[in-house]
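Here you go, one structure.
Missing here is one protein chain; the remaining ones are kept as they sit in the complex.
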Amino acid sequence: MDPQSRLKQRETRREFLGRSAQGIGTMALATLLHGTGLAATMSSRGAPRRVGTDQWKGVVNPPHVRPRAKRIIYLYMAGGPSHLETFDNKPKLVDMHGQPMPPSITKGQQLAQLQGKALECMGPQFPFEHFGRSGQEISTLFPHTAQIADDVCIVRSMQTEQINHDPAHTFMNTGSMTTGRPSMGSWLVYGLGSESEDLPGFVVMTSEGGGQAQPIAARQWHSGFLPGRFQGVKFQSAGDAVNYVDLPDGVSYEQQRDLIQTIRRLNEMKQNATDDPEIETRIAQYEMAFRMQASVPELVDLSDEPQYIKDLYGTAGADGSFAANCLLARRMAERGVRFIQLYHRGWDHHGDIKEGMETAAALVDRASAALVLDLKQRGMLDDTLVIWGGEFGRTPMAQGSGRDHHIKGFSIWLAGGGVRPGITYGRTDDFGYEVVENPVHVHDLHATILSLMGIHHEKLTYRHQGRDFRLTDVHGKIVRDILA
Amino acid sequence: MRYYGQYRILLAVAALAVSCGPGPGDLPEIVEFNRHVRPILSDRCFVCHGPDGGTREAKLRLDLREVATAKRDDYERPAIVPGRPRQSELVRRISHADPDQRMPPLDSRRPLTEHQIALLERWIEQGATWEAHWSYIPPQRPTPPRTELGEPFVRNPIDQFVVARLEKARHRPSPQADAVTLVRRLHFDLTGLPPDPKEVERFAADHRPDAYERLVDRLLASPQFGERMAMLWLDLVRYADTDGFHADLHRNISPFRDYVIRAFNTNKRFDQFTREQLAGDLLPHATYEQRVAAGFNRLGQTTREGGAQPKEYLAVYAADRVRTVATTWLGSTMECAECHDHKFDPITQADFYRMASFFADIKEQGVYLNGNLLPPEMPLPSGPESAALGELDRRSEQLHRVAAPRQVLDAVLRKRELLLESVPQMIATTAVEPRPVRLLRRGNWQDNRGPVVEPDVPDFLPPLDVDGRRPTRLDLADWLVSRENPLTARVFVNHLWAKFFGTGISKVLDDLGSQGEWPTHPDLLDWLAVEFMESGWDVKHSIRTIVTSATYRQSSALPPEQRGFDPENRYFARQARMQLEGELVRDNALAVSGLLSRKIGGPSVKPYQPEDYWSDIQTFGAEGPASEWVPSEGEDRYRRGLYTYWKRSFLHPAMMAFDVPDRQECTAQRPRSNTPLQALVLLNDPSFVEAARAFAQRVIEQGGDRFEERLQWAYKQALSRPADAAEVEELSRLFKDQRASYTDHPAETVTVRRVGQSAPATESPEAELAAWTAVARAIFNLHEMVTRY
Partner (left out) sequence: MLRKKEPGTKRGQAPFSEPTPTKKGPVPFSYLVPFARIGLVLGFGIVGVALAVALRGIETSDPPDLVLFLGRFHPAVVHLPIGALLLAALLEAAACVRRLRDLRVAVPFVLLVGAVTALLAVVAGYCLSLGGGYEVTLVSRHKWLGVAVFVLASGGFALALAARAPDSWRMRQACRVVLLATAGLVLVTAHYGGTLTHGPGYLTRYLPRLLGGAGDAPHNNVEGLIEDVDSAVVFQDLVVPVFERRCVKCHGPSTSKGDLRLDGQAGIEKGSRHGPALVAAQPGQSEVVRRIALPPFHDDAMPPDGEAPLDVGEIELIRWWIAGGASFEATVREMQDPATSVETYLSRVAAPRQPQKTGIFALQIADPDGAAVAAVERAGFLVRPLTPDAPYLEVTALPVRADLRAQDLAVLDPIRDQIASLDLSLSGVDRLEVIGRMAHLTVLHLQRTRVVDDDLAYLSKLQYLEYLNIYGTNVSDAGLEHLRGLKSLRWLYLWQTDVSEEGATGLKGRLPELQINLGSGFSETISEVSP
């Protein structure tokens, strides 16, 4: 093609940007035209590699504030781990064990399964101790997490609005209980793009064990009204790691490559004839798909990890366990995945909380801490934000031998990525019921996470149904006290 | 590089033009409230000075003339003095140099542009007239404008509207597309399936003047038409096979889907279609079909989660119904009024709950904790079963008439009961004494202080007249499809238009309110809406009108002169190129391969799906189709995409990749993306590989003997056109390479043969079949294959 017509073609391409970028519209257009973005999308054939042709650079470019973290690994403890058996020590509750819960505290409050039942206090099931130079208080049920006490920031004053799993997950992930809103990973990839060209920017993995495994719907990583390309991609623990990433039966890698080259050449012929910019995008997407076919199997193949690293995490190999997922998460982080979310379904302890917590902690504790240690020794903890926590906590009141859902105060921890290490933030009352100091609402957590990634939460918006939506809706304030 | 630089500047200018709108110099002669002013007021001012009383500042409303122009105690001047911009406080404030005085306030981050300020000034200067929002004024049939161009550019009134606007902008429509493109376009748009090569030839050879119209009529009459249209409707009414929340378990509702297909195929009047869905159970002498239609009211997501509060979920279901009805029929974002008055449209919070209370008579539970049943349900007899039931009914009636002995009658009735018990159930709508619906303050379901509200429609729309009795869902349905209702017909024809042109006449399909978009061709939209209503809500007639227009028949190529003029194709000076919808991508491959089953209706089916995709599903002991993905047997594996089992929390991943909505919520507009995951689906999904192999088999059996002959046959089948020399060369190279490779590794050919369930014939040489499978896959992956031109 002569330069003139190549230019024309680009021109067409630009004109169609609004269409191919699916209504991202003028904001994205402006961003793409801005500085480096322009250069990136303009570079096309002739260059040694077709890099950046359709790589999404994000709409937040340059960042709104200086980013402290480049990527997030969210260890999502689905089911609602009890804060009273993890990070929120309540000695007074030990004394109150078995006694009725003071009605002044619970009167008029929303309860889940305990609604309308007699309310009795239940003391923490495991002793707490101080750990590390920072002296953080952590349940002895988590001996490995105890060893990273100086690296984590424990937030004991989380609050959410939804008391049942499904809506609470939706709320934690999208900032709204209404379904159909984008999840935070989608927002991040929309805002920042991905660093990786051959892996998705937003990856999800799941594991289970330790309690009732409540379901997790794909809406938790859905892109909502954002274009589908920002959707989280779930890695399966069995079969193809990513749906349809494996070659069809009876087709070799070389044959597939041959086929894709043919498809490309045929598509190019059509493009030359019709001048359709969508075809150029299609060609680029086939190339990325082909790269994914090579990179995903390489990623999930843990055979090149030395034994002592597998031992550190406590996994034998990619077996779908939380430990294996943590190791995979580190590998994804190294390969530029922006947002990695690991669900561990096993914290819904309505009964037998003692045994349930023991099992769940045994599956999760070592690997969570190992991930932080491993990131640290690789120099990646500085720009990787690790978050550990569930959709809510559990009641100080007993539900038989367990605890019910609790949304008024619960605990999470964060590490790395610009978070102040070795501190505990916020406080609940003597029962661990209500936050009495420095409440951190889910919206505030979202605002803080975005801020650490260089995004001001009020500025990352998307117009849908005539309204500008954002992750924090109309709320959210950055919790500056926990920033390093 | 030099070109590059110039080009960059051009782009920057273009971007500016796009982002900032025209400069102040381009003010319209006459500033129109709805077209120019309302969008500004709505977007920048109504948040604080709009319909929502809760957040109103300074007691100022800019949506009402009497308030905006009223004398004020607290300011010297009224906000707006018609004819006198300089006397108007509004003008002073929007152009104030002091950031503290200026409106909108700094922290809203929504400053007015100079152009917008100038528009507002001129509007006030010209007398500041208010109009009701365009979509709230009942449409009158406009006279189609005169155009300079005649045939073939102008064939019906649609073309007059489109061409007149183009002529005003000094542009011309595109020429008519070639016959092959037209026949493919019509097939995909009206049936969702590719044309048979014979059909293409027949059309190309048909030189009668009305050949095109005949083709349209043939397609409108085909049973696949209903399936195609059902896709649109099922997205809106959020049809799915599972209950959505939490464990997302199965429920029987597929007869509703079949009802929708039948309704479109039999061209059921849209007003009747509406009545049956909203209130089929309330119709006098409701038929079985009408009661199935009323299943619409139970399509929303429900929960079976332990610990969920029934009261909360009843509120959730009510809100979901309001959202769905408002979006589907009224194109209104009524959901905004769940917690407060609408910020932009004159919808009050009370309107929201009044709308919700229309549905308060539906028998339902907040939380369904009793196993698999979602009461109330209705029996769902199979063909023979319903025949038997009908027979028993006839018998009992007969016995009644002849006053037969009691025992005989009882026996028949018992037999009928037994039969009914054995028949599967479908969730149904049953009316009971309506429960009271309260206005929930700030949308909080725990707040019991709000007043109880009665069913009613919003004030700004035509009133609902029921002589003082409590209005029912049937009244609501009648009101929706009354001639006075300004929205329903517009919303529906706008949907149709978007289906056939890629973009609506008003772009935001789910919001024709203030925050939606002013239609590009308001007169055309009104003409279509009136035509739709006056034709007796005749859906096929409207579609026929649209697809027989010259506008529809245009080529979709982007002519050079349109490049800078209309990149988004809002003038409709060409057709749109559209990626096939997710269901159709697979339907197309199956149809070409010959595997496609043309069976219509029935329970949803399960084609191949990656193992483990449902691993995060927890069923809590509930059995049934939702718990396990067992691929369907026989032809059910090759059914059209709309019959795929619709699990809301884990929709089939191939459809997800192609932007098919999971239908948790009412979806008016599907996004269209182009991602690597789509490439992976087309390359590796066994459904597509098997289809390619089956196609390869057909090619070998029916395509002739020589390679090129076969390839030309394959191209005709898949793309309705011959392959050109370069394509032949490329694919012949692929074929040779692959055949050589398979000849060296015969074991692999066996594997290729085993993909999927359909048994390939054994006569053809193995390597030949495997290599042809590769060629077929190449064709199936072409951009052209998944695009409607």
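A few comments on the model shown:
As written, the chains take the letters A and B, and residue 1 is the first residue of each chain.
The rule is short, and it goes like this: a residue touches a chain if its C-beta (ideal position, glycine included) is under 8 Å from a C-beta of that chain, and two chains touch if they have at least 3 such contacts.
Keep in mind that this is a model prediction, so the values were computed, not measured.
Although one chain is not drawn, the whole complex shows that of B:E29, B:E66 or B:D98 it is B:D98 that touches it.
For the chain missing from the display, the contacting residue among B:E29, B:E76, B:D107 or B:D744 is B:D107, taking the whole complex into account.
In the full complex, the hidden chain is touched by subunit A at residues 35-36, 38-40, 42-43, 47-49, 51-52, 55, 61-66, 129-133, 135, 140, 143-144, 146-147, 149, 195-198, 308, 312, 334-336, 366, 369-370, 373, 376-379, 382, 458, 477, 480-481. In the full complex, the hidden chain is touched by subunit B at residues 1, 96-101, 106-107.
Everything below uses one rule, namely that only the chains that are shown with their structure count from here on.
Look at where the CA atoms of subunit A average out and do the same for subunit B: the two points lie 31 Å apart. Residues of subunit A touching subunit B in their complex: 3-4, 7, 10-12, 14-16, 18-20, 22-23, 26, 29-30, 33, 38, 42, 110, 112-113, 115, 163-167, 178-180, 206, 213-219, 222, 225, 227-229, 231, 233, 236-240, 242-252, 254-256, 258-260, 262-263, 265-267, 269-271, 274-276, 278-279, 281-282, 285-286, 288-290, 292-293, 343, 345, 404-405, 458-459, 465-467. Looking at the complex, you find that subunit B touches subunit A at residues 3-4, 7-8, 11-12, 14-15, 18-19, 109, 244-248, 301, 303, 305-309, 333, 335-336, 344, 446, 508, 510-511, 513-516, 557-558, 563-564, 567-568, 577, 579, 610-613, 615-618, 648-651, 653-654, 656-657, 659, 662, 664-665, 671-681, 683-686, 689, 724, 726-727, 730-731, 733-734, 737-738, 741, 745, 748-755, 770, 774, 777-778, 781-784, 787.
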